[in-house]
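With one protein chain withheld, the remaining protein chains of the complex are depicted in position.
When the chains are written out, they are named A and B in that same order, and each has its own residue count from 1.
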Amino acid sequence: MEASGRLKQLMRWLEGAMMAALALLPLIAQLAHQPFWLDLATRLVILAMAAASLNIILGLGGLVSFGHAAFLGIGAYAVGIPVHHSIYGGASWLASDNGLFHFALAVGAGALFALVTGALSLRTKGVHFIMITMAFGQMIYYLLESLETYGGNDGLTLDVRSALPGIDLDNPAQLYWLAFVILAGVLVMTWRLRDARFGLALAGARENARRMAALGHDVTRIRLAAYVLAGAICALAGALMANSTAFITPAMTSWPRSGELMFMVILGGAGRILGPVLGAGLFVLLEEALSSFTTYWHLPFGLLLILAALWQAGVFTTRSGGART
Amino acid sequence: MNDPLLRLDDLHKSFGGLKVSAGVNLAVRAGETHALIGPNGAGKTTLIAQIAGELRPDAGKIFLCGRDITRLAAHKRARLGLGRAFQVTSPMAGMTVLDNALLAVMAQMGSPLRMWRPVRGEAAMVEEARAALARVGLAEVEEEKARDLSHGQRRQLELAMALAGRPRLLLLDEPMAGLGPRESRDMVDLLCGLKDHYAILLVEHDMDAVFALADRISVLVAGAIIATGTPRQIRADAAVRRAYLGEEDTPC
Partner (left out) sequence: MNTALFVTQLVNGLQLGVLLFLVASGLTLVFGILDFVNLAHGVFYMLGAFISASLAALSGSWPLGVMLALPLVALAGAATERLVARPLYGKSHLAQVLATFGLILLADALAMLIWGVEGRTVALPAWLQGRVAAGVVELPVYRLVIIFSGLAVAAALYVWVHHTRFGMLVRAAAANRAMAEALGVDTARLHAVVFILGAVLAGLAGALITPITEASLSMGSDIIIVAFVVIIIGGTGSLKGAFAAAMLVGLVDALGRAWLDDLFKLAFPAEIAETAAPAISAMSIYILMAAILVLRPGGLFPPRARGR
C-alpha cells in the first residue's frame, strides 16, 4: 500500500517547489533583505546532504543506523584540525588550509571509519545493529571530547575557512551554492543508484536478506558498500558544516543528533530521493518555529516524534513499514 | 563422471542433547531426481539447512561437484550451482515478481555494485529473468508485488528464483505443500519438465509426487538414512514400512 496518489502528488509538488526555492535562495534572501534566511537555508542544505546519505542505508537499505551523526563530526574535525594546526603550528603533516585536502581527508576518514565499524556492525542485525551503531557513534563523541588540544567539550573555532580554488567560502552565498551543487550531485547519485543493480540488491537485502543469500548475493558486502558510501558523503557534509558555522563541537556527533537525522529521513519519506530535502526542511523550520515559542521546544517536538513513529508503524511508507517480516 | 553432484559424508548435528543428524550419508548423481522422505521429526529440515549452508554440521563433510563446501558460506554455495526453493515461500515480498527474478539472475551475472545504469535497461538480464518467469508460467504477473500472489503462484516464483541462477543442483523443499489437487498436478508436470535439465534433491511428503518424479529415494528416520534405492525397492523395503507404520501420508 503506497501513500495514496494524492498524497504522492502533494509530496512531489512540495519537493519540486522546495528545490526551486533552494536553488534561488541567496537571491531571494537578498531581495527580501533577510540574510538570516541564507543561514537557515545553508543549514538545511547541509543537513539534507547528511540525511540523503542516511537515506541510502536507512531508506533504501533498511538499516537502522543510529550513529550516523558521527560522520558529521569526523568531517567537521577533518577541517577543524588541519586549520587549527595551520594557524597554531604543530603536526605539520596535517596542517593545511587547503580545502581540497580538507574534503579529501573528510571523505577518506569517513569512509575508513565506516569500513571498520560497518564490517563489525553488519555482522549483526535488528536490535543489535541499532545498539552497535549507536555505541560506535558515541565512541567518536567521547574521542572528540577527550581531545583537549582541539577544545574538547568547549569546541573548536575555525579561524579561517577552507581555501578552495575559485570559490571564496567566506562569502555566504558562494558557500551556499557549493553546498547546494554538492547536494544536487548526491541526490542524482542516489536516484541513479536506486534504479541500478546496487539499489535493487540493497532493496532485496532489506526485504529478505536470507533469500538473497540463498540466491548467491553477498549481503554483507552489498550493505558494507552502502555503509561506506553513506559515511563518506555524510563526512563531506560535516566538512561543509565546519566551514559554514566556523565553530565545531563534539556535540555534533551525539546520538540525539543521529536521531534527528533519522527523523528527517522518515519525515520526508524513507527511500524517496528528495525525501531528505523535505525532511531537513521541515525539521529546520520546526526547530525555528518551536524554539521561538518556548525554550522547552523539545517537549512538543518529542511528542511529535512519538506521534510520527506511531504513524510510521501504522501507515505504509515506500518501504513495507508497519509489521516486521 | 562417476562423482556424485552432491555428497553428504557422515553428517552429525546436535542441538544441546538432541541429536538431529546422526551420521547422514547421501549422494545425488548428476541428472537424477533424488527424493528425501521420512516421518515428521526425522531431521529433514535440519539436513536441508546444512546442505544450504545455514547450519554448520558438528561433524562430517558436504561435497558439491566434488568440492568440499562444508565450511562455505551460503551465498557462495549458490554461486557454485546450488539452487534452492524454500518450504515456506520466501520472496522479496514488497518487490515485483520481475524484480525478484532479476535479483536471482543478477546473483550470477557480475557485480551487484553497479550504481549508475538502471537495471531494467540491462537487456540481457531482463530477458533471462523473463525467461525464468515464463518457464514457470508467471510471465503475465511480472509487475505484481510478490506478496499479492496466490499461494500457487508464490510456489512458482520460488521455483523461478531457484532456476534463474542456472543451478546444477536444485534443492526443493516441499514444493507441493499447501497445493490443491489441480495445482499439485501442474507442479508435478512442471517438475517433470525440469528433470532432464537439473539434478534435483526433493524433500516431500506427497507420495504421489515422490513416486512420479523420483529416480531414487532416500528415507531419513531419526537423523539417519535407513534406506536408499529406486521407488520400487523402497516400496518393498521392510524397514521403511516399519518407519511409516501408522503414518500414512495421504496424497493430495
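Everything that follows uses one rule, which is that a residue touches a chain if its C-beta (ideal position, glycine included) is under 8 Å from a C-beta of that chain, and two chains touch if they have at least 3 such contacts.
Because the structure is a prediction, the values reported are computed rather than measured.
The chain not shown here is in contact, across the full complex, with A. Residue A:I132 is the one among A:M18, A:A78 or A:I132 that touches the chain not shown.
Interface note for the absent chain: among A:M11, A:I28 or A:V64, the touching residue is A:V64. Among the residues A:F198, A:F263 or A:F283, only A:F263 touches the chain that is left out of the figure.
Residues 58, 64, 66, 120, 123-124, 126-128, 130-132, 134-136, 138-139, 142-143, 145-149, 254-256, 259, 262-263, 266, 270, 296-299, 301-310, 312-313, 321-324 of chain A touch the missing chain (whole complex, contact as defined above).
We take it that only the chains that are shown with their structure count from here on.
Centre-to-centre separation of chain A and chain B, using mean CA positions: 43 Å. Interface residues of chain B facing chain A in the complex, by the touch rule stated above, are 52, 54, 73-76, 78-79, 84, 86, 90-95, 99, 102-104, 106-108, 111-120, 122, 161, 165. Residue ranges of chain A in contact with chain B, taken from their complex: 189, 192-193, 195-201, 203-204, 207-208, 210-219, 222, 225, 319-320, 325.
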